[in-house]
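Quick one: the structure is below, and I'll ask about it shortly.
For this view, one protein chain was removed and the others were kept in their places.
Moving on to subunit A:
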Amino acid sequence: MTRTLVVIGHGMVGHRLTDLLRDSGWRIVVFGEESRPAYDRVALSSYVDTWSSADLELPALSGCELRLGEKVVSVDRDRRVVVGASGVEISYDALVLATGSVPFVPPVPGRDLPGCHVYRTIDDLDDIRATVEAADRPGRKSGMVLGGGLLGLEAANALRGMGVSPHVVELAPRLMPIQVDDGGAGLLKRLVEKLDLTVHTGTSASSIERDGTRLIAKLASGLELDLDVVVFSAGIRPRTDLDLGLELGPRGGYLVDAACRTSDPHVFAIGECAAVEGVTYGLVAPGYSMAEVVADQLSGGARVFPGADVSTKLKLLGVDVASFGDAHAVTEGALEVVVNNAVAGTYSKLVVSDDARILLGGVLVGDASSYLSLRPLVGKEVPAALLQPGGAVDVEMPADAQVCSCLAVTKQTITDAIQSGVACDVAELKACTKAGTGCGSCVPMLKKLLTECGVEQSKALCEHFTHSRAELFEIVQATRITTFSDLVSKHGTGRGCDICKPAVASILASLGNGHILGEAQVSLQDTNDKFLANLQRNGTYSVVPRIPGGEITPEKLIVIGEVARDYGLYTKITGGQRIDLFGATVDQLPEIWRRLVDAGFESGHAYGKSLRTVKSCVGTTWCRYGVQDSVGLAIELELRYRGLRSPHKLKSAVSGCARECAEARSKDFGVIATENGWNLYVAGNGGFTPRHADLLVSDVDTETLIRVIDRFLMFYIRTADRLQRTAAWLEGLDGGLDHLREVVVDDKLGICADLEAAMASHVSDYADEWRGVLEDPEKLARFTSFVNAPGVPDPTISFRAERGQRVPVSLGIPEVVR
């Protein structure tokens, strides 16, 4: 009989548990108090960038019963029944409490006044925004954040994003008192104060009063602050208001054993509401670890909570902060090795045992790049070089060191996977070891381990070139070589192959060089490009005319219908909002193009590693909900980038509002309309490995949007590997999205003018490839099946009827030919 699991609470940890048990055979019922599905609360402050909750979404859960917006009012443990606010009663075989925590609000007089908020949910941020927008102060608004810990600085950053200058008030004598020591905190304070924050440490708010439209906060230090908004982020408390009659831990939280089980064997608790053997954790990684424990227990396993690594590495207000192990040197006899470089703005402290042999912990501020190598060494012998001034931090990691602390994956597990041949790249490592699938901070370390294990992540294109595609691009661009023969004789070996020839053809085409079927290029093209059509299984081709944005007149639709009818072509609507005509022989292609070109069509490049379509929803012109003209923009983009040869195909879409009917976030570049302009998302993918596109810029006008897309596409074209879609390219790009933004938005490399010029020249040089063949007798002559019998059709091609259309007769299998 199917057993039922009830999960109370739908935060990140509850979501992880439900996801882990997806195919376990349990019926899962989830109660979530918030009206929206679980979201990435760790990234909450980034909500301010777009005000789109979709950007924080976690992968949708399947196979569970989600009861959103429904609070649990009681649990009858004797009958094993959960009662929801709607009156619904669900019987359970196992119950998991994942109720999370509530913000701690210190008992300051005035804390309930309008304009005072906590910082925990998307709704809280919406409320803070409403307060800020209602404030009537001219210029920058003024705010106060109570709490100078990790969460407080996040909240301060969110306020900055709303145009508020924040005061950060921390009771302890320094910022981030839990993670960072005095020296590190001193530097941190100096760095964040450059960012328009005012830090008040060693004091607290003694009262908050309303004065007209303002709030006046009096600090214990005697200072008075004139404010528009107050945010409490002074810590969290485990949420246990649902009373099950269970024992609580000494600092709150449902008391559980190492298996995350309460004293009732049917009831578990995980995440911030759980006190595992009395200890509560306010970080997501230990919560995930608890979810894994319970998922294992519910699947018949015996896993227990391994203890948590509360090390942290984060970027707060652009400042790297990391803390690991015994950061405060509380171990008896512990020694500290401190390097405080006030000029460079970096601080590092290593804590070692009294004999200076064992690394115990450390603090890094300003530059935390050595965190990944240092953290796994905690509890291990410390390499002597580390303790020398300017000592190397690139040290050998012991086999049992944890590389991924979110999912507790050791170096040994990873190197085993690499050496056994199970995993040859980061993506495969993620899939088989789960390392890097939590916060992702260990991904650079995974790359390093791959290299150390001798996995030659060879960039050589093929046996004929030792260069990567990006290097060949640079060579071709710099030397202005225009033929493959020239390139392979000067920079490669042999006569080339089906890998390097089309890659070089694509590079030559990206850099101009005329029609792709020109004398020097035609022999490099894969058959699709060679015939400007898509080869099908029986040796015939399909033809796709461009229909920009999916908009087409009835007259043009009729022409397509007539052409299909006259040549007996099978027709199908594509996923990219156009029409594919199948079953044309080589000889028929030019005749078909002639009819289409005469009617105003051009090549749709369905055959090319180039822009396919820019899909669109119907937008403001018709749609009641649209906020921008999505069709108009889609057509503009499709006409701008048509014919652009790239390392792989490019797909795009434009949605006219946040409902996202055009599915832009599954595209290489997708645009979603906002009230103020456009949001640009990049590097999305459908297909084998779906990937949601990442937000690159938001609320930009059309001119800015196009400029950023120009740069993005040209940067991709110049640096990606052969047949590497934008999604894989961005995943492998050192520095990831941040680096991409630095290059194509902030122009950190100073190449944007060049990228824009290259795109401008593409746009001005564009010409329809079909027309180019029709106007050139030499190119036309190649479109014959047989050199000794022009006009004679290929006898191997035959068709049969299916649902009223012609389809190929399977080759090699005898069938009646009609």
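As a convention for this text, a residue touches a chain if its C-beta (ideal position, glycine included) is under 8 Å from a C-beta of that chain, and two chains touch if they have at least 3 such contacts; residues count from 1.
One rule holds in what follows: contacts and distances are computed from a predicted model.
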Of the listed "Sugar ABC transporter permease", "Nitrite reductase small subunit", "NADH-quinone oxidoreductase" or "Two-component system response regulator", the name UniProt assigns to the chain that isn't shown is "Nitrite reductase small subunit"
Sort through A:172, A:522, A:737 or A:774 and give me the one touching the missing partner chain.
A:522
Which one, A:496, A:550, A:576 or A:643, makes contact with the chain that was left out?
A:496
Which listed residue, A:209, A:463 or A:486, touches the chain dropped from view?
A:463
Contact partner of the left-out chain, one of A:302, A:343, A:478 or A:787
A:787
Contact residues on subunit A toward the hidden chain run 463-464, 485, 494-498, 500-502, 519, 522-524, 526-527, 530-531, 535, 537-539, 785-789, 792, 794-797, 811-812
